[in-house]
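What follows is one structure encoded as structure tokens, with my remarks underneath.
A single protein chain has been omitted from the complex, and every remaining protein chain is retained in its original position.
And now, chain A:
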Amino acid sequence: MSEFLQSLVRGLGTGSIYALLALGFVIIYKSTRVISFAQPAFMLAGAVLVSYLTAEVGFFVAVPVAALVIAVLALGVERTVLRPMIGKPVFVVAIITIGVDVVVRVVTNAFIGLDVRQVGDPWGLDTVSLLGVDVQQRYLVMFATTVVVVAVLFAFFRFSRVGLAMRAVAHDQEVALAQGISVGSVFALSWAIAGGLAALAGVFVATGAGVDQQLWIVALKALPAIILGGLDSLGGAVVGGLAVGVVESLVGTYQDGVAPWLGPNFALVAPYVLMLVVLLVKPYGLFGSREVERL
């Protein structure tokens, strides 16, 4: 039982990383109808920036500063690269973001070098006993932070004027434009928010393990999460992210005993299997809105 609970907490911890990334994907998708494949690069860049800043100003100052810097970087990318592409086929724009991803990542990798950099988080691999179960502190911090961030985001979209504008743009760009909303600045803002979330996720991935050149691969786990939840549902992104984390962790714990023929490391691809199964039943994910089709 305690093995199950440990595995569950670990899953919720890593799942909250995926949820943060998935939120970024969904926020960009909702406003611009494009999936930004540049998220992994922003995540990596955030983690690297923290690993440099933390020695100067301490971890807790470094994280918000890094998130802010990456947000500005993402905003800049949107303004220079994505803005000229408004109205072009979404797939072409998505491929452009792959190009952006490659460029940003190569530049970032040059700052990592061949060794592993530490982000200097205060938790490391320390554990704490919770209701008789040993859990690593960093998983609790990740989960708690994600809950706070999600609550703030939801409040922002629900109660602020800018959030309302973003919802309007997500609903119908032309009508929003007619109501005097600057769709361009909504696009920029959604990229900035997504960049900040990615940076935060990057820091959490790096806690305990450190930053190396392969860190970005973690961000790809957010893809099954967003498909699972539905591309345009913020709640779906959170649920999808947590589900992916939990499934991955539980499969990792039990698959060796239950189905060894699937091979070691099956846990890494389990989210994709889950995604395929869900899509066969619900082609727009669990919470995604069905496309209205008419001629």
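Everything that follows uses one rule, which is that contacts are C-beta pairs under 8 Å (C-beta built on N, C-alpha and C of every residue); 3 or more make two chains touch, one makes a residue touch a chain; residues count from 1.
In the analysis below, contacts and distances are computed from a predicted model.
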Inset, instruction - Mind telling me which option in "Na(+)/H(+) antiporter subunit F1", "Branched-chain amino acid transport system permease protein", "TldD/PmbA family protein" or "Ubiquinol-cytochrome c reductase iron-sulfur subunit" is what UniProt lists for the chain we can't see? - result: "Branched-chain amino acid transport system permease protein"
Legend entry - Chain not shown: contacting residue from A:Val106, A:Leu125 or A:Val162: A:Val106
Legend entry - Listed residues A:Val135, A:Leu223 or A:Val246, member touching the removed chain: A:Leu223
Legend entry - Absent-chain interface as seen on chain A, which is shown: 29, 34-35, 81, 84-85, 88, 90-92, 94-96, 98-103, 106-107, 109-110, 220, 223-224, 226-227, 231, 262-266, 268-269, 272-273, 275-276, 279-280, 283-285, 293-295
